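With one protein chain held back, the other chains of the complex are shown just where they sit.
What follows is chain A.
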Amino acid sequence: MGMVDLSSDFCGIKSPNPFWLASAPPTDKAYNVERAFEAGWGGVVWKTLGSEGPPVVNVNGPRYGAIHGADRRLLGLNNIELITDRDLETNLREIAEVKKRWPDRAIVVSIMVPCEEEAWKAILPRVEETGADGIELNFGCPHGMSERGMGSAVGQVPEYIEMVTRWCKTYSSQPVIVKLTPNITDIRKPARAAKAGGADAVSLINTINSITSVNLDFFAPEPTIDGKGSHGGYCGPAVKPIALSMVSEIARDPDTRGLPISGIGGVTTWRDAAEFIALGCGSVQVCTAAMTYGFKIVQEMTAGLAEWMETKGYETLDNFMGLAVPNVTDWQYLNLNYVTKAHIDQDLCIKCGRCHIACEDTSHQAITSMVDGVRHFEVMNEECVGCNLCVEVCPVTDCITMEEMVEGTDPRTGKPIRHDYANWTTHPNNPAAMEAAE
């Protein structure tokens, strides 16, 4: 894999690969961070620092809740942990020491102090002195800190974001990354505010407000602390789709287009990372995957990404960064003349019948279950609307595929296959289109 170069330059912050550990327990102290660097991580965002003085305290009961898939595979993690509960001086000293020992790795320092200019003015020079590569403003933490007017309480008010970002640009010469909360209706607004305040980049997503389960003995949310629970922040594989969507919104918004993005949320394998980068991210950050499997997973990530880039002929991350952005569009511009039908590979089919019952009970009654008295699953093209549900429920990879109809007549609609492009904006059933035509 000699020709592939994984190194990344993210708004001036250099790292040997784009895989950073997100600000969280894995980056809480020198011990963890050095183990991570030994394992091969390209960078870290140090666990969020607070102001000088007595540090925050965490609960002494359970902090995590989770959603599991088959075999207790962890799919979604929920936490009620706060920012670092270690003394500021200790953290600053360790950051300086680690940076000295690992000059080629990226160390970004996450900060969350009260929404007052003095507080930011006080901490920023201290952080800069450590020799760290940049700062990340934690406007995302959805629990605990937000009750104190920090974290997502700031992240949900674009004016505050702009204001605090501007303070940071004023009192620090380092690159400023603004970490966004997903607990908001339109992610473009805080991103625009960050840019307006002078941010060098945004990172997203932080965790999502969540209650993962309710304990049916205590009738309280999990994790339950002495009979009570509080919402936490959700992360892990389950949040990746939300993160990708939010990243794409910012990447294609004319106001923020080109603003560097560090993609966060459910990155678990090289493929997840490649997807974030394809949507315009310059680096990715990982928390849950490391917390589930340990630091060694980065070896799969770097090897997998390099291998894929090599087969695709990409030499650097820039070669494919953002390539998917132009293909994210609005529903109304999707081509309504594009017709697909599901197709079942009978050699791969194990006859579980899930495709049939899904289509039969909940979709378009387009898959047989019995043909000539024999258990047999086959798509009836005259009923199939091409929705893809069967593909998603089939337990066998690639057993059902969606095939494009390239010629002839769609047996369902009786309409000939057309090769031109036509979307909803001009469709006769669209009242708006009718009006426009009149």
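One rule holds in what follows: a contact is a pair of C-beta atoms (placed from the backbone, for glycine too) under 8 Å apart; a residue touches a chain by one contact, two chains touch by 3 or more; residues count from 1.
Here is the rule we use: contacts and distances are computed from a predicted model.
> Suppose you had to identify the omitted chain by its UniProt name; would it be "NAD(P)-dependent oxidoreductase", "Dehydrogenase", "Phthalate 3,4-dioxygenase, alpha subunit" or "Manganese/zinc/iron transport system permease protein"?
"NAD(P)-dependent oxidoreductase"
> Out of A:312, A:375 or A:427, point to the residue that touches the absent chain in the complete complex.
Residue touching the chain left out of view: A:375.
> Taking the entire complex into account, which one of A:53, A:254, A:326 or A:395 touches the absent chain?
A:395
> Among the options A:122, A:336, A:352 or A:387, which residue touches the chain absent from this view?
Touching the chain that is not displayed is residue A:352.
> By the contact criterion defined above, which parts of chain A meet the unshown chain? Give residue numbers in ascending order.
Within chain A, the residues that touch the unshown chain are 70-72, 350-354, 356-357, 369, 375, 395-396.
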